[in-house]
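Notes follow the structure.
The complex is shown incomplete by one protein chain, all other protein chains being positioned as in the whole.
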Amino acid sequence: MAATTVALTPARASRRWGHQNAWGYFWSFIAWVLAIFLFFPVFWMVLTSFKTEGAAYTYPPRFIFHPTLSEYASVFSGVQSFTKPFEHSIFVTLFSTALVLILAIPAAYSLSINPVKKWRNVLFFFLTTKMLPYVAAVIPIFIVAKDLHLLNNEWSLVILYTSMNLPLAIWMIRSFLVEVPKGLLEAARIDGAGLWVEITRVIMPITLPGIAATALICSIFAWNEFFFAQSLTTTNPTMSVFLVSSIQSEGLYWAHLAAASTVASLPVILAGWIAQKQLVRGLSFGALK
Amino acid sequence: MTMTVPTARRRSRSTTKLGAAATTLGMIATIGITANASAANLHSDGSSVTIKVAVVSNGNMEELEALTPIFEKENPGINIEYDTLPENSERQLVETDVTTHANEFNVVMISNYETPIWSKNGWLANLSAYTATDPGYDVNDLLPPLRSALSVGGKLYSVPFYAESSMVYYRTDLFKAAGLTMPEHPTWSQIASFAQKLNNPAKGVAGICLRGEPGWGENLAALDTVINTYGGSWFNEKWAPQLTSAPDVAATNFYVNLVRKYGEPGASNDGFTECLNDFDAGKASMWYDATVAAGLISTNAPKTFANTGYAYAPTGPAGIASGWLYTWSLSIPSGTPNESAAWKYLSWATGPQIIPEQAAKYGWAGVNPGTRASLYKNPNYLKAAGAFSGITLDSIDAANPDHPTKNPVPYVGVQFVDVPWFIDLGTIVSDQISAAIAGTESVKTALANSQQDAEDIASGNGE
Partner (left out) sequence: MTSAPPSLQQLPVDRAPGSVNGQALPRSVGARAEAWKRRLPLMPALIYVIIVTQAPFAVTLWYSFRRWNLLIPGSNKFAGLQEYRAAFDDPAFRQAAVRTVEMTASAVILAMLMGTGMALLVNRKFFGRGVVRTLLITPFLIMPVATDLLFKTTIYDPVFGFLDYVLKPFGVGQVNWLGTHAIGSIVVVLVWEWAPFMMLIVLAGLQGEDLEALEAAHVDGATTIKTFVYITLPNIKRYMELGVLLGSIFIVQTFGEVFTMTAGGPGTSTTNLPYYLYEQVFNNFTVGVGAAAGIIVLILTEIVASFALRLLSGLLVASAGAG
């Protein structure tokens, strides 16, 4: 099956069968059109970021103009520091994702391999934690953070994001763990492997793509989160809050907004682009039979 | 059996990966912890004090931030950190902080709406104690309407950063080309006829730009002044809502129809910023809005500024002077540490010395307007801003928050009502008005809904 998986895709198969070639070109064309259409707002954002404000507010909208780096300069060296929010975002994203993985893998293990009796209920229970509208929770959480002296402290965001991303991570990792073949685990146990060995030497290598995919998605959510970042921090903002703060509300701001948005989104875009193969492989690994 | 070989390879790979990950995490942790440590909150042992200031992300506030090194140099030992956010977010954060006494901020930017309400709750520090012992601050230089708007029982609870009333901006070149003359004190019907003549959708120039964006401080600010000058009001003396009374209906119909017929497209989402940008770009022949915009036009669009004329806020059938009164002011929440250091900052940020510092870096036309009488006698300022400074000063002086309407009313405020539940009511009503401007609702329905809501909310709050 492995060889078949690698060698044969539906399209290649169809070409071998000499079937629907004209349709093939048509669908490829449609795919390209859709991609360009969907990507266009991103392209427009990056284009606008190289304009001066005057060139950004024109009708008709301009494709040809004198590009300038002035807006990027004002993002990096504006009145508000750029490096602090950037560091904070990296810190919060990496730590919350690490914490999520450290907690989700054992939790998912006890829900898949050797599942606890009520594993279905526990899974559903986790899902329900994402159903509470977070806006309702903001003041209560603010009060708790205040009492714990964690306001304006990156750790409160780390704890919060961990709690927000755990349900999804557990669901995802669990669905990869169930695909680990029973035979493999039994073989390891017969060989005398303890729990730690079982996890690190048998399970993790197999599910690493899936775990990587989970880590990527959790990182995306943590990096992009705005509402709690704004509500719980004041002078230690993250990138999402920095983006909103850097927009001045009196005067032209579209070009600056575009530049700041590009900069703020760039790390996640690069991570997503580099890891997209992992993402698809990881998500699909749970499906291979 | 088949496990040993692949496992060995995988083992070394995963261990290396783990090692790399751990090292990276360790590095990030160090960055994170040192970042947090350096941004640690206040020490009040006399060494270095950090004053955290919440401000709105307006142009003048950003200039203030850029000038802060001057203050820090003159006051070694005081370190200023800012949290700058758009108006809605800043309000949300400051309200949360002050009402829960989180004391995350030493200085907060509020307005003449919050000041009386919060000071009555005991949430703001009494600043009169400080102004009395700070002669350099020259508290008597503050314009009287502002001083009284920000004081309760004779004590000052916040100090004005900049203040504004409202006035009409118009394009002198377009008026000249059309053979029209703008009187110094126009009426709204005159404005309407000008708008009709100058409205030029084919060229993308609107007759007039008016605010339509939802928000009690956005479209309602403008509409309220129209209602006032038509003889209407929010409530009568017995707190019965008046939103469906004849003058209120007439004023709202006028405003909504004016902006729908001769106003800018997309008005229902346009606030101060959008109209400013439209006027700067030459997309509007007239604009009724805050007096502070004049300085901004001069900085953002010098060409438009050269062709801009100014007139007093238009009056309606009741003839009442209708400029609004609003100030962004700085205040110290009570119970925060290092109050005297915070006052030093306030004294600098709203005192007389900041004006020349600001002018040196950004020019005279855009300095913080509307707070001090001395500014309006300053020859440098009059040279740069003389075209609009007179109207600005007059409008602020003429604004009468204590008696804003034709008939007596139980509330204070020209373009708002000084009760805590006004944010709720104002937001709901401004939503309705915005829908009327967008055309998804009739004015009649909007006002009927608003009236009902006003009755519910007022009675629910014991009025």
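Going in written order, the chains are labelled A and B, and every chain counts its residues from 1.
Please note the rule applied: a residue touches a chain if its C-beta (ideal position, glycine included) is under 8 Å from a C-beta of that chain, and two chains touch if they have at least 3 such contacts.
Given the structure is predicted, the values throughout are model-derived calculations rather than measurements.
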item	value
Of B:N199, B:S434 or B:Q451, the one touching the omitted chain in the full complex	B:S434
Residues belonging to chain A that touch the chain removed from view	1-5, 8-14, 17, 19-20, 23-24, 27-28, 30-32, 34-36, 38-39, 41-42, 44-45, 48, 56-61, 102-104, 106-107, 109-117, 119-120, 122-141, 143-144, 159-160, 162-163, 166-168, 170, 175, 178-186, 195, 198, 206, 220, 223-224, 226-227, 239-240, 243-244, 247, 254, 257-258, 260-261, 264-265, 268-269, 271-273, 276, 279-281, 283-284, 286-289
Touch residues of chain B, complete complex, unshown partner	2, 6, 92, 95-96, 99-100, 117, 121-122, 204, 213-215, 264-269, 278, 283, 420-421, 423-424, 427, 431-432, 434-435, 437-441, 446, 449
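Rule of thumb we're sticking to: only the chains that are shown with their structure count from here on.
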item	value
Complex contacts: residues of chain B adjacent to chain A	1, 3, 6-7, 10-11, 14, 21, 24-25, 28-29, 31-32, 35-36, 39, 41, 52, 54, 56-60, 62, 65-66, 81-87, 89, 92-93, 96-97, 100, 102, 104-105, 204, 272-273, 276-277, 280-281, 296, 299-300
Complex contacts: residues of chain A adjacent to chain B	57, 59, 79-80, 84, 87-88, 90-91, 94-95, 98, 139, 142-143, 146, 151-155, 184, 187-188, 191, 200-202, 204-205, 208, 230-231, 234-237, 241, 244-245, 247-253
